[in-house]
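Let me begin by presenting the structure, written as structure tokens, before commenting on it.
Note that one protein chain of the assembly has been removed; the remaining protein chains are unaltered in position.
Should a chain be cited, it is by its letter among A, B and C, assigned in written order, with residues numbered from 1 in that chain.
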Amino acid sequence: MNTAILLLSCPDKPGLIAEVTNFITYNNGNIIYLDQYVDHIEKIFFMRMEWSLEKFLIAPEKIEEYFETLYAQKHQMQFKLYFTDRKPRMAIFVSKMSHCLYDMLARYTAGEWQVEIPLIVSNHEDLRPAAERFGIPYHVFPITKDNKAEFEPKEMALLQENNIDFIVLARYMQIISEDMIKAYPNNIINIHHSFLPAFVGAKPYHAAYARGVKLIGATSHYVTADLDAGPIIEQDVTRITHKDTVDDLVTKGKDLEKIVLSHAVQKHIEHKVLAFKNKTIIFN
Amino acid sequence: MNTAILLLSCPDKPGLIAEVTNFITYNNGNIIYLDQYVDHIEKIFFMRMEWSLEKFLIAPEKIEEYFETLYAQKHQMQFKLYFTDRKPRMAIFVSKMSHCLYDMLARYTAGEWQVEIPLIVSNHEDLRPAAERFGIPYHVFPITKDNKAEFEPKEMALLQENNIDFIVLARYMQIISEDMIKAYPNNIINIHHSFLPAFVGAKPYHAAYARGVKLIGATSHYVTADLDAGPIIEQDVTRITHKDTVDDLVTKGKDLEKIVLSHAVQKHIEHKVLAFKNKTIIFN
Amino acid sequence: MNTAILLLSCPDKPGLIAEVTNFITYNNGNIIYLDQYVDHIEKIFFMRMEWSLEKFLIAPEKIEEYFETLYAQKHQMQFKLYFTDRKPRMAIFVSKMSHCLYDMLARYTAGEWQVEIPLIVSNHEDLRPAAERFGIPYHVFPITKDNKAEFEPKEMALLQENNIDFIVLARYMQIISEDMIKAYPNNIINIHHSFLPAFVGAKPYHAAYARGVKLIGATSHYVTADLDAGPIIEQDVTRITHKDTVDDLVTKGKDLEKIVLSHAVQKHIEHKVLAFKNKTIIFN
Partner (left out) sequence: MNTAILLLSCPDKPGLIAEVTNFITYNNGNIIYLDQYVDHIEKIFFMRMEWSLEKFLIAPEKIEEYFETLYAQKHQMQFKLYFTDRKPRMAIFVSKMSHCLYDMLARYTAGEWQVEIPLIVSNHEDLRPAAERFGIPYHVFPITKDNKAEFEPKEMALLQENNIDFIVLARYMQIISEDMIKAYPNNIINIHHSFLPAFVGAKPYHAAYARGVKLIGATSHYVTADLDAGPIIEQDVTRITHKDTVDDLVTKGKDLEKIVLSHAVQKHIEHKVLAFKNKTIIFN
């Protein structure tokens, strides 16, 4: 069944829900999901609505224009429209660790995610066998801190040829350049192996061990130009004790990382994440 | 600021949100909160809406009548209307354990709950000092399994004299009779010291110890005629190990019980719980 | 580095720790891990000790005999001895769902588990591609409720040819017969998709949905003749809301199931689980 999903934000005022739901109802759409939220400090209204297109009077390719003309310009709405019969296309970037990659490929292969994964990118050869196991093309660009200017344009070209909508950094150990970030705003999802904002940067498990914390965490966020400081999508923690070595933290952390990252990616695939300023609204 | 809260359920159909929000918007009400949910299996629409009465054109005492006349009868809605300037009145029933009682009285005394607690009822004298510390009348009815017919009518009279809206069983160790349950439908909140439906009935910590579970739980639910089987409001668990004795489970469980019960009571006070059949919808 | 691991239980009495640690220390072993626990109700002493064999004066193949002669018979000890240079051999049984299987194969392939997985057994063809991706032989026995007597002996023969030490039921949907359970006492690990003892038996997510619980769980346990009632190794829960359908519970539950099962299997591989009566001692 094809449905349309509308994600919108605009300055809050009375009557917005009625206004938007009327648009659907009057045109024979059946709302199958609605979640809205008002940020009373920023005075912004946020909404996610999904409706059946079966009897909807407006043709899918015309909805954006109609909504823009009739509602968005009137209420200063920013909105995005998605259709569930068009699967988003996702690229995975990896380095050497396989746990997040396998977790995503297992979900993908089992048909749990409404997504296409046409390619995997890496700066190392290590995970080529993992990619081949699942029949996904694996492209190596031997990027280092010093040669990004050489390889990133090639990466970007590959992504564009493949119509990639969003990128998942699955423990990819290189910093993404500002050009790529600008090309995929709020469309690059990273997993950081700490409970941000604690332990920003390299070697967070070593830092957690040194500080003697009793919980370790993982954080999935959109990548912005500011390292490990983009809008947080999902976080979780697990308990550790004084008995856990740095290696134990790495082992326990892997399970956190893969689940937190996959949950964030799933929300993104379902168009349930709306980034606003440096935060996210997560619709149910 | 006085606001009105509407809790409603009705058979689902298109346009209900628009219909109800229009009622507020057209009459100059400002919706400050809306949460809705459709049970697609039962085909029931549920909604909680809160709006400011400041400029609302319909007088508070007339809202129920207008809503019934204009909307409820048309859409077969069941609804309840509350006003935040009228605090609900709550009775606490206790036996000998103090942890849940103190937790609630601390919140109440600190002004965290918009509720009145005019009285505490017990079947034992033990917690009179606790009640007196907080200046709340303490009534003892020495109820046992065998003399309920004698004392419950007196309890009921006391509750009615004090205009009690709902009852919290804070580790009260007597079974409530069907008459009292009928008098307070979905208005008697119990805390059961297990993760229901595991370990129904007496001595759940002993049963948990015997079974060798790795987590213990607590469950807050509305009391129905069916023991420990009413609609669940809130649950939580905590980790235990083989090292924990039954006494350790009791100690760890107390913190679970008091937090789970207080959270359930808070949701109830805020009119965020809607019981339907044997389940609850919990609005945010 | 080769180490020995001793798991023991015996009637408690003063001096047992000193007695056992002396055995290691006097013979130039270096204890690198010791965890002990006394069940004061059963009056049983439990211990797990790991020591380096580098300078140990007793040859590995003689340790069992010496320990039996010098200590075990004197103190009525039951014990098991393992060496870390001998990897246990594990069979995985699956039906149609892949999430637990992939989670284990990802860990295995990444070298995280000190185990051999020589074969996968199923009652369906569905997961053959998953097994083949990881190069593990996949054997189908079309077992149903009614033909167990025909196929189980063949399964047993296969397991014995492959020197299987323990079996993991990764959402395997057939009940294991008593003969197989007797052949692998406390060596068949199951994952049940509920927080046991709640929702024993078939369709626990449907039962959880019907009861309206606010948390769902997963339980990994050793299989005994009594269905879903064996010693629990690991459990965990995750929060759900009234908005979650049965399908949502299934989706959320999969992540619980795979993590809980893999953690239980990991503990078993590391010889950190000691089953006693119907419970487990889990050493750190």
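Please note the rule applied: contacts are C-beta pairs under 8 Å (C-beta built on N, C-alpha and C of every residue); 3 or more make two chains touch, one makes a residue touch a chain.
All values derive from a computational prediction rather than experimental measurement.
K.L.:
For the chain left off this view, which of A:F23, A:F79, A:W113 or A:F199 is in contact with it?
P.N.:
With A:F23, A:F79, A:W113 or A:F199 as choices, the missing chain is touched by A:F199.
K.L.:
Return the single residue from B:S9, B:T25 or B:S98 that touches the missing chain.
P.N.:
Touches the omitted chain: B:S98.
K.L.:
Quick one: which of C:N22, C:Q78 or C:Q160 touches the chain that's been left out?
P.N.:
C:N22
K.L.:
Considering the whole complex, which of B:E65, B:E112, B:E178 or B:D226 touches the chain not shown?
P.N.:
Touching the chain that is not displayed is residue B:E112.
K.L.:
In the full complex, which of A:E234, A:D255 or A:E270 touches the chain missing from this view?
P.N.:
Missing-chain contact among the listed residues: A:E234.
K.L.:
Spell out, residue by residue, where the missing chain touches chain C.
P.N.:
14-15, 17-18, 21-22, 25, 29-32, 34, 36, 38, 40, 239
K.L.:
Tell me where the left-out chain touches chain B, residue by residue.
P.N.:
98-99, 102-103, 106-107, 109-110, 112, 130, 133-134, 241, 243, 251, 255, 259, 262-263, 284
K.L.:
Since one chain isn't shown, list which residues of chain A touch it in the complete complex.
P.N.:
Interface residues of chain A facing the absent chain: 37, 39-41, 195-199, 211-215, 217, 231-237, 241-243, 245, 278-282.
Going forward, only the chains that are shown with their structure count from here on.
K.L.:
Two-or-more-chain contact residues of chain A, please, as numbers and ranges.
P.N.:
none
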